[in-house]
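The complex appears here without one of its protein chains, the remainder shown in place.
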Amino acid sequence: MSALLATEDLDVSLLRPNFVSRLLNPWPRKLFNILEGVTLFVLPGETLGLVGESGSGKTTLARTMLGLTRHSAGRITFEGREVRTPADFRALRRQSAMMFQDPTGSLSPRLRVGTLLAEPFTIRRMAVGDRSALVRSMLAQVGLPESVAQLYPHELSGGQARRVGVARALALRPRLLLADEPTAGLDVSVQGEVLNLIADLRREHGFAAIIITHNLSMIRHVSDRLAIMYLGRLVETGPTAEVFKRPLHPYTATLIRSEPVPDPRRKRTELAIRGEIPSIFSRPAGCEFHARCPFAQPRCRAEAPAYQAVAPGRNVRCHYPMEIEQQERDAAIPAPINRRGSSNEVEHRQA
Amino acid sequence: MLTYAVKRIGLGVLILTFVMVAMYAAVFLIPGDPATVALGPRATPELKRMLIERMGLDQPVWRQIIEFFRNALTGNLGYDVWSNRPVSALIMEALPKTLALGIAALATALIIGVPIGCLSVIRRGTVVDTAIGMLSVGVIAVPSFVVAIYSLLIFAVTFRWLPAIGAGEAGDIGSQVRALILPVMAIALGWIGYIARMVRASMMEVMGEPHIRTARSFGLPEWKIVGKYALRIAIIPTISLVAVGLGGILSSAVFVEAVFARPGIGKLITDAVNTRNYPVVMGTVLVMTAIYVTITIAADLLIARLDPRVRDVFRG
Amino acid sequence: MSASLAVRDLSVRYQTPRGEVHALRHVDLDAEPGQVIGIVGESGCGKSTFVSALANLLPPNAMVEGAIGYGGTDLVGLDPCRRRMLQGNEIALVSQDPMTAFNPVLTVGDQLVDFQHHRSDLGRAEKRRRIAAMLERVGISDPERRMNSYPHELSGGMRQRVAIAAALLTDPGLLIADEPTTALDVTMEAQIVHLLAELRREYNGIIVLVSHHLGVIAELCDRVYVMYGGEVLEAGDVEEIFDRPRHPYTRALLACDPARFDERLERLPTIPGAPPNLIDPPPGCSFAARCSRVFAPCHTTHPAAKVLPTGHVARCHAVVL
Amino acid sequence: MSFVAEAVQTRRGWGHFPLLRALASNPVTLAALVIVIVFLMMAAFAPWLAPYPPTKIDVLHKLQPPSAEHWFGTDHLGRDLLSRIIHGARTALTIAIGSVAVAGSVGLLLGLIAGYGPRWLDGVLVLVFDSLNSLPMIMFALAIITVLGTGTGTLIFVIAATSFPSYARLIRAQTLALKNSDYILAERLMDAHPLRILLVHLLPNVVGPLIILLSMDIPVVIMVEAGLSFLGLGVRPPTPSWGSILYDGYTSIRSAPFVVIFGGLPLVLATLGFTFLGEGLRDSLDPRLKLRRPA
Partner (left out) sequence: AVGDTLRIRMEGDLQTLDPAFMIGGTEDVMMRCLYVSLNRLGDLRDGAPWMPWGAKTLEQRDDKSIAFTLIDGLKWSNGLGPVTAGDVKFSYERIADPAVASPWAYQFEQLDHVEVVDQQSGIIHLKSPYAPIYVVSLPYYGGHIISKAGTEKAGGKFTTEPPATCGPYIFSDWQQKQKLTLTPNPDWPGPKPDFQKVEIYIVSDDQAAQLAYEADSFDYTKVAIAAAKDVKANPPADTTVIEAQSTRYQWLTINMLSPRLQDPRVRQAVQYAVDVSQILTGVYNDLTARSTGVVQPGTKYARKSNTIAAPDYEKAMALLSEAGASDLTLTLTVMNDSVRMAVAQIIQASLEQAGIKVEIQPYDEAAYWGLGDKTQGDTYKNLDLVLMDFAGGVDPSENLVWSRPEQIGAYNWSGFDSPEFEEKYQQLVAETDEEKRVALANRMEDLMEESGGFVFICHEPLVVVHRTGMQPLIYPDGHPNPVFFKKSA
């Protein structure tokens, strides 16, 4: 199957975020790459999960794909054709939709939900017979009562705003949905509702979806493939189940191990990862993860690893992908920093 | 910070140019010439022509502007039409008095207004707050000439505590300070109200922020929360307000300078406008605009000092 | 310092133009020194209201009833002055959003010095030494330099560490953490959770930890209170709650967590319906509208809290002793 | 869903005048509202309210202190002060509301253009705003007034022209802040026309703070009018205006202080009224609203 949307070696560079100088000086002096060499594709009808820590460039990637941020190098192709001119992007945007990180913030605050829902049609000057009927059917599709049409965005709860976002995004039957953190800030139950809704609609209309998140326990249930980002680069891609089962990049492995498990008997005693994601403005030399990597070798400090295919459908950016030297690595995992005082623990268990 | 300052100064120079072009346009529009103002029926056409020539107004406007800036670069702001004294000398004599007045007035207003605003916040919702609110908004509306006349009546005429007019004897700091008190009072009163109101408004905004809750959670006393934690942030908008105010006071001290017969920039420029003494007008406007621009830049830099978030942006 | 905490029949109502919001209704809670109390529940169920009441940080439109017994004194009836003495001395709070919890224009060190104002026996230099030691303790390297940083110069995880250090500096007997990891990434969350786990080993006061992340609760707490619609529906030891939940709500909540399933699910489990309106709370069980095991009395009779032999407390008609 | 029900219910419960009710709930704001309404009524019904024609000269009874016939006394030409103040409300409010409306609209338009338009245009406009801000007001006023002649229209023009830059800066700052907000991005993503984004999405969101600022600036404009009257640049006599009443009172401030006192009273009251109304509006519309004028 050929990719619906693909990026090749995509770079996005931005001026250092100095708004005053940007305001006064139209000639940028120094460039920083927010995204670097991102090569990614999504197949028709597939769900791709895009995972990474805050600031790793997930949102930027999504925006770049739809032409809201300009890329400085690389190609974006849609159904095999390169998307370059503004007109190309307009055509691409016609076929795709995006849900923003902040559900309420992406709804124009002074318009009622009804108006907002009809907006995609109004903007494209599409004839809609009965506007209120249209709005009603859109609301019904996402499981909201009609009365919601009369509310303003700030009067909606987080889950409701998400649903309105879904209805709006899917109004024009896009072929691709980009959902930026669709479950952030929602209760587990509501989170499930929203994801189920997207899944149902996807089954019905068959669009592809890119779901951006840092919630691993959620993404493993909804995505077909995963792409892990670190500091503006892809570090690993692969089918979701495989990635969870056998992560290749140490970063992926630590992410998975950092996720707390809702089981009081499976308390983690060791810390999977230390330190914080470095700033994009001062990328470490060599492998960018080396400072936080428990297995870093001298080579990692000196030489940037390539993004290479190690198995069909699995790419990784690491000099020493995990499974190859699994044994050594297990041995190298740092000893637990400290364990809970056992006597204390026992007392409580018994109480 | 440095590049920022350089750019701001560049912008300032642009503003100066723009203002001067506007001024020349205004001169072109406004009828009247110095001879007829000063002499009325005795102004002879020859004299008028002579003065117009002396002001350079017989030349094309663009030439005047270029000439003006060329001279200004060498420190020559032109000459008074009548006394032929250099405009720069007139300004140098008037400016310190107005600066002293403006700075003293705003400093007084800050010293009184800020604590009042804080008090209002500490006692928010109480009678004290409402009373302060009424008073501070009320005094904003009291025209400064009313304050000026009545303070003259009370402190200079009735009690004879303070001198009624003038800016004090040259070289005698004591008399200069005494001469400053009443005019400062007249200007500062409205500003006290304005600043108190402003501080209260931005403070109320800050008081809703989570870090104030953090400070509370550690049981810090209310006065410390208001006076240190909230004030540090709430003062920032007040600073730019005061900067703009200081820029404005310098030329709007007209009434107060008239009532107290204080020779200052306000008087210089109104007299010059009224008598169409254009070299003086131009020179004064140039200097005032430059000061205004400088003050706003200084205020921005001060804000950057006070607010580390802004400072980092400047550091660029 | 350590004392036990006994909350009895605590209710909080917010006065709003739309009416009174019954944000907290008849909550009881007991905690002994050394215990970590977890509070879970969906958004809007009153978790923050509850801990704010404990820390005396309720907004002015809140009205409190009931008693908060701490070491024998009732915090609710205390005069403001005495209450302030307790704040930041006996009771310390780590709040949800590390981005906004610190004053942006004062250095971290300055603020931490101020926060120790109860310690009038210490000089400024000593206070700074304590801060440095405490920052080191919570895993901040180069504490001397960090003390001179402004909050925005620190990352979210670091700020949360500083917040914890600030709370610990005052040697509180009651440490409250309201969603300390919600705003953080998984990796940061893991680090903070780890820090808290590490701290509780030597800490002998009470920790109250609010979270809607079940994993965090499971990892850190001894006792869990499950809140819903302003009430505590179930309370019990952490294993009991996770392994043998008695209240249908607790069960539903646990069932919803996708982290409990390793295999891919076609549909994620959910709890249909929405939480009750707290302006006009239902007369019966607040979960009745969404409960799968609902029966007649649930809609009309408010269930009493039943104490089960396992140490469980549950508010449900369907639970039998 | 109960949440929706709640929300819908509250909407209904608040009726059609939620703003008025919110305003009235604060006693200070209520008082301010009453003052403003009284002044508006005064302006509207001046000819019926005033006991005498405001221009009726009676030099034999000039500068009479307050009495039963003349509640506020008479001015330096023997005109009834109360009548002049009542009629003055009309002038003052026409000028204040007129110039604030003009300045507000111009500021709104230019601010939106500067904030959303191309960067070079933004630079040019900011330069214009800053320059106008630093231009000495009297010079400007004098130029315009001597060219156009005195009168209400000219005053409105002068005041609007000197005050719109600060509104424009406010709007520009707001627009810049909103420009990259998610909902504007969402609209751009749907390829909404820039004009639509400007008018439908940006305008309603930036106009709120502006209206509040404008209402708080109304007394400032009244004061400016008084100041211009003082320079002899106010409304054309014998039209009564609060500014000219004060100015006339100044010459007799010693012998007849009541002229200045009664002349200043409406100014103080109007300032209190409009300021507190503006603050009330701000608090009830959006308590977190940033009402900072950009420097």
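Letters A, B, C and D name the chains as they come in the text, with residue numbers starting at 1 for each one.
Simple rule for what comes next: contacts are C-beta pairs under 8 Å (C-beta built on N, C-alpha and C of every residue); 3 or more make two chains touch, one makes a residue touch a chain.
Here the structure is a predicted model, which means the values were calculated and not measured.
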The chain left out of view makes contact with B, D
Of the candidates B:Ile122, B:Leu153 or B:Ile181, the residue in contact with the absent chain is B:Leu153
In the full complex, which of D:Asp80, D:Asp130 or D:Asp248 touches the chain missing from this view?
D:Asp248
Missing-chain contact among B:Ser202, B:Ser217, B:Thr275 or B:Thr296 belongs to B:Thr275
Absent-chain interface as seen on subunit D, which is shown
55-57, 59-60, 62, 76-78, 142, 146, 149-150, 232-233, 236-238, 247-248, 250-255
Extract the touching residues of subunit B with respect to the undisplayed chain.
30-47, 49-50, 80, 82-85, 90, 93-94, 149, 152-153, 156-157, 160, 163-167, 170, 258-263, 267-268, 271, 274-276
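Methods note: only the chains that are shown with their structure count from here on.
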Rounded to the nearest Å, the gap separating the Cα centres of subunit A and subunit D is 49
Chain centre separation in whole Å, for subunit C relative to subunit B (CA means)
53
Residues of subunit B that touch two or more other chains: which are they?
11
Which positions in subunit A touch two or more other chains at once?
24, 157
Contact footprint of subunit D on subunit A as seen in their complex
24, 26, 63, 66, 68, 90, 93-94, 97-98, 100-102, 105-111, 119-120, 123-124, 144-145, 147-148, 150-151, 155-157, 160, 168
Where on subunit A is subunit C touching in the complex?
53-54, 157-158, 186-193, 195-196, 199, 214-218, 220-222, 240-241, 254-255, 258-268, 271-274, 276-277, 337-338, 340-341, 344, 348-349, 351
In the complex, go through subunit D and note every residue touching subunit A.
1, 3-5, 7-8, 11, 119-120, 123, 181-183, 185-193, 196, 200-201, 204-205
